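Data first, discussion second: the structure below is written as structure tokens.
A single protein chain has been omitted from the complex, and every remaining protein chain is retained in its original position.
On to subunit A.
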Amino acid sequence: MTIRIYDHHAFMTYLQFSSVMEPQEKKKIILVKQRLHFAWRSRALQPSTVFCCCRCPCEGTMAHCHTARLLGRFLRLHQNGVRHCSYSASRKNLYINKNTKVICQGFTGKQGTFHSQQALDYGTNLVGGISPGKGGKTHLGLPVFNSVKEAKEQTGASATVIYVPPPFAAAAINEAIDAEMPLVVCITEGIPQQDMVRVKHRLVRQGKTRLVGPNCPGVINPGECKIGIMPGHIHKKGRIGIVSRSGTLTYEAVHQTTQVGLGQSFCVGIGGDPFNGTNFIDCLDVFLKDPHTEGIILIGEIGGNAEEDAAAFLKENNSGPNAKPVVSFIAGLTAPPGRRMGHAGAIIAGGKGGAKEKIAALQSAGVVVSMSPAQLGSTIYKEFEKRKLL
């Protein structure tokens, strides 16, 4: 079998694999320097052609992890999953519940202490925290450990929340990845982008740890487990999954869905940083597979391509008679092109990433886009009425 590799992404993957390939295997790989979409148009791709890790934006059906896995098998590589493939396996770690044992990094700091107490008051199963040098002590009635590894071994925790200041936060995330924590929620805002690029490089090449954030309000399963800084009591256990890039805007959606009686099954704030651990698609995948989530609210904002990617994902995975209703709001519609107001991630550049384009993309995927953030609850309520889900 001849393997043709297109696209610089594929090339990068080839480089990754080539270091462990046998010489005769290398010969079988033909590097084609055509851009993938030109190749598609020129019909250079044959059914027998295997290609890997292409993320050409022109056609969503081109790049597939199964292809990369084929390549991996051919090259007898099993240890490193192909990026994106193994990391998405950690999506399931987002499912927190009342049994999830949570530890807190930065436990004895001001933020750590305040929010840990809030979590305990809410009923989160917080079992301890980390504060290097203060291991052995007690804080808020819980044990303090010197390291994540120690805390995990001694408490059996499966989630950690990070309230460590920016200069040390990336190291804290790395420590949690080293300890193979299934879920890491990093609340810290202000982590240098370069630090997060390095963390993410590691993150996407493994599948045990799922990171949410940084610079996010956290994850909450109302009534069961609250990991983060969101105000617990506006939430109500219910049927809507909420995913958002913004913190305070999320609380709007939460409040409204509580008021219309639908409640929330699960809320994830993915945060506003350009390099973060979890995106819309990760959460949508979880929501679509969760039987308790009957409707979804997605809150986006100007800048980047996250909403467009989410729309493409929904088109493929949430259509037909059993599609779950999705309602969305995109903040920044009235920010003129070229303006940036707010999150580090919210920036419009060269015509892409504008609210109009995002709204159009989402609408074409069957999402009902509300023009006002004050009508999220009423809009999803109407969708439920239409589908006779009430």
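Operating definition for what follows: a contact is a pair of C-beta atoms (placed from the backbone, for glycine too) under 8 Å apart; a residue touches a chain by one contact, two chains touch by 3 or more; residues count from 1.
Here is the rule we use: contacts and distances are computed from a predicted model.
You can't see one chain of this complex, but its UniProt record names it "succinate--CoA ligase (GDP-forming)", from the set "Ribosome biogenesis regulatory protein", "succinate--CoA ligase (GDP-forming)", "Latexin" or "Fibronectin type-III domain-containing protein".
Only one of the listed residues, A:Phe107, A:Tyr163, A:Tyr251 or A:Phe266, touches the absent chain: A:Tyr251. From the options A:Ile96, A:Val164 or A:Val204, the residue with contact to the chain not on display is A:Val204. Among the residues A:Glu150, A:Glu189 or A:Glu224, only A:Glu189 touches the chain that is left out of the figure.
Within the set A:Asn99, A:Asn322 or A:Ser372, the residue that contacts the chain not displayed is A:Ser372. Touch with the hidden chain on the side of subunit A covers residues 8-9, 12, 55, 118, 166-167, 189-194, 197-198, 200-201, 204, 215-217, 231-234, 244-252, 255, 271-272, 274-275, 299, 301-302, 304-305, 329, 331-350, 371-374.
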